[in-house]
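Below: one structure, written as structure tokens.
Note that one protein chain is taken out, while the other chains of the complex remain in position.
Order of writing sets the chain letters: A and B. Residues in each chain are counted from 1.
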Amino acid sequence: MKKIKFLLGISVLVLVVYITSFGVMAADKPPVVIGLQGPITGPYAIEGEMAKQCVETAAALINEKGGILGGRMIEIMVVDDAMKPKESALAAIKLISKAVPAVIQTYGSSITKPASDIYERYKKVNIAYGATDTVLTEEGLEYFLRTCGRTDTQGNFFAEYVVNVFGAKRIAIMHDNQSFSVGLAKNTKKALQPKIDAGEVEIVYYDAITPGESDFTVPLTKLRETNPDIFYFTGYFPEAGLIIRQARNIGITCPFVGGDAALNDEFIKIAGLEMAKGCLMTQEALLKDIRYPEAVEFKEAYNAKYGYIPSSPWAVYAADALNVIAYAIDQTGSTDSDVLVDYLKNKLENFPGITGSISFDEKGDRIGTGISLYVVTDEGGFEIYNP
Amino acid sequence: MRVFLEQLLNGLTIGSFYALIALGYSMVYGVMKLINFAHGDLFALGSYLGFTILVLGTAYITSYLGLWGGMIAAMLIAAICLAVVGTLVERIAYRPIYPSGRLPAVVSALGVSIFLQNAIMVVWGPRPQAYIASVVPSAYIKMGEIRITLLQIIILVLSFLLMGILYYIIQKTTFGAAIRASALDRDTAALMGININTIIFFIFALGPALGGTAGVMVGMYYRKISFVMGWNYGLKAFTATILGGIGNIPGAMIGGLLLGILEMLGSVYISTAYKDVFVFIVLILVLIFRPRGLLGEKIAEKV
Partner (left out) sequence: MKENTNLKHKNIFIKNWSIIILIILLLLFPLTGNNYFIDVAFFFGIYALLGLSLNVVLGEVGLFDLGHMAFMAIGAYTTAILNTNFGIPIIILLPISALAAAGFAWLVCSPIIDLRGDYLCIVTIGMGEIVRLTLINNPFGITGGPNGVFGIDFPSLGSFFMIDSSTEFYFLIWIVVGLTILALINLQHSRIGRAWNCIREDEIAAEATGIDVRRYKLLAFILGAGLAGVAGNIYASKLMIVSPESFDFMESCMLFCIVLIGGMGSIPGVLVGAAAISLFPEVFRAFAQYRMLIFGSAMVIMMIFRPGGIWPRKRGAVEFKSLLLKAGRDDV
């Protein structure tokens, strides 16, 4: 009798699942739902949270002006990928199964890659906001675009400008084996090659640390022994904060430059202001320094809701991704991915985004992004470096 | 030479963290034959409690007691809280399961581990937290070319002090003999008149307390703490326990220190990336060729 009751219980459960899955399918949604993938939990939650808030702010601005496709409101469906490749694939699978017309995805090139593979396979237009590895657009993906820049631009900037500013001859480059970091390191090395061949500079250290660790004294000791004039770290901010502290503690005194994923408020918090001030980074323009009318409007709206303006440039690229995709849907009157991709790559020109004018090339890259050199001020802010 | 000495010092510091955590594992396993998977997360909890006390209450503590006083106060408070939590965990999650055998105990311990880890995440947020600079002493001295922070010295001194006290209790007092007896054979010990409940209370209070102290120290040393740190340290500390001989208290201390040094030297001379692999291979070799660890006793299997 007990067993029969038990079996009955299980069958009821199964039936409930059955019926609800039918039911969910039947409802039709008037709003246009755009997917957003990001690291909402985990060590990179600060990026994911800001991206979510930026995209929602941008959507609210559009909705206030009347929405798209004749009055349909934009809704954002956020899926967490915790900055892990497997979670990213799962997030992509989930968003595809929910049949959203487009996806804005994610922070971290190594996390973007598996998602973009899945979106490509299922033919879903996806725009990246925090993935600058050159490899992503070199493999002929049709449905992938990005509103952020590429690491070769950054590598060139380091080689041309930063090295000159500090008159550095002995260069130490440290990465963390993840796609973006490796890509930036490689591109920097490539950009430095002409100077290396001319005998002007020398790369004295080129190695990796393991992300997720907390003790880097061993590789840092090796770096110290090579006596560099400048230390370029191309990894991410959780490690960067610890690295600068440990580096200074064991006696590395040369200028510390981070790539565009290495320095932010979390970095300053982890490293402590004492160690963080004076550190530099090669970075796309921060929102506070952008003056376009769209940027001003966005800053006001975001500040009104949250009390500060976003410090991450990537979150702002996410907002721009939303602006651009909403515009494309509105202009083409369609939510079909092929139509949207064709429009974005071939017909969109000089769309006024928060971060400037947006157009995409055939590969899906954004045309015309720039890099600056920022320094951490004594108060813990970021300013453009004046040598 | 400089590198070797620096890394030796590092290894000792990390080793003392492992040792303090390993003591908790060893005591519990020795007496209860239970691998307390939640122990690592108790250590993490200690770290977070220290964070709360120091960083969030920073004005009060450090203004009254100074940096060092603040650290000691944080460790004491963390230790006491962890002792309470540890005994609660035992009472709620483990005691009802003893009659059901070993496997349900493992699942229960895993459940507690998941619960604690996520409780930390819920209370303190999913982002890693930092022991900010103003609560961490940064003074250092130089011996030759080697830079040793005062913090490192204090940590080493404190750890050895705690281990020394525990060693004394276990080896030289009657109560310690009672603990050792219970570890050897719980039922006979009970028959001999030893109050097992007191023993259990002691190990589940002291083990986590030591772990909590280690947590505060780790927080000050590395400055960055996250809610997943319990798992990593827990596993290494457990390896240290095995290395020293499970159930053997001095063994846990030696195992911990040895593990720290092995890990550091392995990372310098073999490979930084594979240092954890190296540690685990050592563990497996020890288990295959000398399962009782360095100091453990041979235990015959009863038929």
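Operating definition for what follows: a contact is a pair of C-beta atoms (placed from the backbone, for glycine too) under 8 Å apart; a residue touches a chain by one contact, two chains touch by 3 or more.
All of these numbers come straight from a predicted model, not from anything done at the bench.
Engineer: Could you tell which one of A:N63, A:T210, A:T226 or A:S359 touches the chain left off the display?
Structural biologist: The missing chain is touched by A:T210.
Engineer: Per the definition of touch given earlier, which of B:L56, B:V84, B:V122 or B:A177 contacts the omitted chain?
Structural biologist: The single option touching the absent chain is B:V122.
Engineer: Just to verify: which one of B:R2, B:R102 or B:K172 makes contact with the chain not shown?
Structural biologist: Residue touching the absent chain, from the options given: B:R102.
Engineer: If the hidden chain were put back, which of B:S26, B:T87, B:S113 or B:S267 would touch it?
Structural biologist: Of these options, the touching residue for the absent chain is B:S113.
Engineer: Provide the residue numbers of subunit B that touch the chain removed from this figure.
Structural biologist: Subunit B touches the chain not shown through residues 33, 35, 92-93, 96-97, 100-108, 110-119, 121-122, 231, 235, 238-239, 242, 273-274, 276-277, 280-281, 283-284, 287-288, 291, 301, 303.
Engineer: Which residues does subunit A use to touch the chain missing from this display?
Structural biologist: Residues in contact with the chain left out: 3-4, 7, 10-11, 14, 17-18, 21-22, 24-25, 84-86, 89-90, 93-94, 96-99, 110, 113-114, 117-118, 121, 177-179, 210-211.
The rule is short, and it goes like this: only the chains that are shown with their structure count from here on.
Engineer: How many Å are there between the centre of subunit A and the centre of subunit B, using C-alpha atoms for each centre?
Structural biologist: Distance between chain centres, rounded to whole Å: 38 Å.
Engineer: For the complex, which residues does subunit A have touching subunit B?
Structural biologist: 41-43, 45-46, 208-210, 214-215, 217-219, 221, 225, 238, 241-242, 245, 249-251, 266, 269-270, 272-275
Engineer: Using the touch definition up top, name the residues of subunit B that touch subunit A in the complex.
Structural biologist: 3, 6-7, 10, 14, 126-128, 130, 132-133, 138, 140, 147, 149, 222-224, 226, 264, 267-268, 272-273
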